[in-house]
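Below: the structure, in structure tokens.
Here the complex is missing one protein chain, while the rest keep their positions.
To keep things simple, chains are lettered A, B and C as they appear, and every chain counts its residues starting from 1.
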Amino acid sequence: MQHLVDIVLLGLLMITGFAIVRMRSLLAVTMLTSIYSLFSALLFVVLDAVDVALTEAAIGAGISTILLLATVALTTEYEKVPSHRSLLPLLVVTLTGAALIYGTLDMPHYGDPNAPVHRHVAPDYIEDTPEEIGVPNVVTSVLASYRGYDTLGEVTVIFTAGVGVLALLGVHLRKRTEQPSDYHKLVVLRVIAKLFFPLILLFALYVLFHGDYGPGGGFQAGVIFATGFVLYALTHGLGNAERVIPPALLGILAAAGVLLYSAVGIEGMLLGGKFLEYNVLADDPVSGQHLGILLIETGVGITVAAVILIIYFGFVSRRPGGADAQDPS
Amino acid sequence: MLDILLDILSWILLLGGALFLLTGAIGVLRFPDFYSRLHAVSVCDTLGAGMVLLGLMLQGGLTLVTVKLMLIFYFMVFSGPTAVHALAEAAQVSGLDPVEDDREDG
Amino acid sequence: MSTLLGHYNYWIVIVLMMTGFYTVIARPNLVKKIIGLFIFQTSVFILFISMAKVEGGTAPIIEEGYSLYSNPLPHVLILTAIVVGLATTALGLALVVRIQEAYGTTNEDDIHVQDETD
Partner (left out) sequence: MLLSNLPALQVVVPLVSAPICLLLRRPGHAWACALTVSWAVLVMAVLLLRQVALEGTVSYPLGAWATPWGIEYRIDMLAALVILVIAIIGAVVMPYARRSVMQELDDEHIGAFYTCYLLCLTGLLGIVVTGDAFNLFVFLEISSLSSYVLISLGRDRRALTAAFQYLVMGTIGATFILIGVGLMYMMTGTLNMADLAQRLPAVDDTRTVRVAFAFVTVGVSIKLALFPLHIWLPNAYIYAPSVVSIFLAATATKVGVYVLLRLFFTVFGVQFSFDDMHVGDIIMWLAIAAVLTGSLVAIFQDNLKRMLAYSSVAQIGYIVLGIALATGAGVSAGIIYLFNHALIKGALFMALGGIMLRLGSVELRDLHGLLRQMPWTVAAIIAGGLSLIGVPLTAGFISKWYLVAAALEGGLWPLAFIVLASSLLTVIYVWRIVEATCFRAAGDERPGVREAPLSMLLPTWLLIALNLYIGVDAEVLTGLADTAAAALVGEALP
């Protein structure tokens, strides 16, 4: 059964992948990319990686698609036929692929419980998490505590992307809070969007604070939080969205999240521990861990949400009435 | 006894839902123009996915899972028609006319 | 036969990776290149998640009644990698938008022609 589901999903991924290479309409390719990402999210669920699936669905299928759509709207819709065909890329790809397949031959079998990855390091995470960290979701405990420093690096990466987009595209504050030209036609969408907006934010908070117990955490929450505002900007116009959450504030928030995360790490040092040591944050280690994880996840969420909105505003404010570029009408 | 009955009922719902979803997919492929295809998608999807969710709720019993499924159902009831509405509106605004005679392939 | 059953999914994932890689290096359109990178990276994520799977295991969220869990470490790594991938995609697309504004095209061959005539 497991293999059957795997094969079907992998087959669908292959079909989508080949279609992406072949098709020349970039809009269609964008939608296919989104589908590719959704299929892989499904595959992640089947492979027990629920946290990853949630992230892939939110980031890969959600935000990346929006960015791609915005870019396609600002550039060309059709890809030109290459003027010359060269065999070199095909050769490089074939060689790389052959090398990888050669490498698989000595790999442990798929799902083999005796593979080295399941014997060393990882079992201890599962065994020790309940007593050392005290949260049921092992992914959260590894992400936020055992390998918390990687996560700090990851927040820094997304912060870098935010600064980069800020420098490259800029976020220009709109003086006019103009309404989209076809504002009256969006009544249905606006009503529904207003209905969903608070629920999306609520869901984001649920994902943030429930990350210890189920799939979720700072990243996913940040992305969901940002999509709420993206929905608002789509239906109510960019000007109004920027009145709700001014771009100047976004830069500060993006920095604040990273600072909150590092502050937790430095606090650990000040209290006589190592950098990012949460045990010293409270009287007993486990509540210290809880506090540390909660704080850093919040920091992650703030930065991710702010950066995604910076990126979104950067792309859509690139031409007058930018938000209309992706308006459904 | 009740368990088996619920199980059978939920499977009927699941399979029925799947059937509707499949019908919708065939409709998208076979119908002549954009609007009728949209029609196939929206009607079958709402019903099919609703039935699947209901079937899953019966499987879940009275647990937190069922509550979450109900929330998904609520979300879908609103978002499905809205999305289709937005699509149809976008098509109309960009000047796509419905095909009235199905022999002229749109 | 056991090699086939034990490795078929890795092979498919490698084919997926190579479709992405091919799109990056063979296509002159810059947006398509970014999409290629996205596919390439997403497929590498699948490779990592595949190795985390334990036959008969469940998601690594500790709950009573389960004793066999899949390996959480690759999940953590890939969570990080997905976010890194988003950062790359966003930055790459921002560059594409600026290139479009500066050159009026997103086709690599046209850009080369323009640069040479400068």
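FYI, contacts are C-beta pairs under 8 Å (C-beta built on N, C-alpha and C of every residue); 3 or more make two chains touch, one makes a residue touch a chain.
Quantities reported herein were computed from a predicted structural model and do not represent experimental measurements.
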item	value
Touch partners, limited to displayed chains, of the chain removed from view	A, C
Residue of A:P215, A:P247 or A:G265 touching the missing chain in the full complex	A:G265
Residue of A:A161, A:L208, A:I224 or A:I245 touching the missing chain in the full complex	A:A161
Sites on chain C contacted by the missing partner chain, in the whole complex	17, 21, 24-25, 30, 33, 37, 40-41, 44, 47-48, 51, 73-74, 77, 80-81, 84, 87-88, 91-92, 95-96, 98-99, 102-103, 111, 115
Where the unshown chain meets chain A, residue by residue	99-100, 102-108, 115-122, 124-125, 145-150, 152-154, 156-157, 159-161, 163-164, 166-168, 170, 251-252, 254-256, 258-259, 262, 265-266, 268-270, 272-279
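Quick note on the criterion: only the chains that are shown with their structure count from here on.
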item	value
Centroid comparison with chain B (C-alpha atoms), farthest chain	C
Busiest interface, counted in C-beta pairs	A-C
Whole-Å separation of chain centres (CA-atom averages), chain A against chain C	13
Mean-CA-position distance for chain B and chain A (Å)	28
Chain B-chain C separation of Cα centroids, rounded to whole Å	31
Chain A-facing residues of chain B, complex	75, 78-79, 82, 85-87, 89-90, 93
Residues of chain C touching chain A in the complex	2-3, 5-23, 25-29, 31-32, 34-35, 38-39, 42-43, 45-46, 49-63, 68-80, 82-91, 93-98, 100, 105-107, 109-110
Partner chain B, residues of chain A touching it in the complex	182, 185, 188-189, 192, 195-196, 199, 328-329
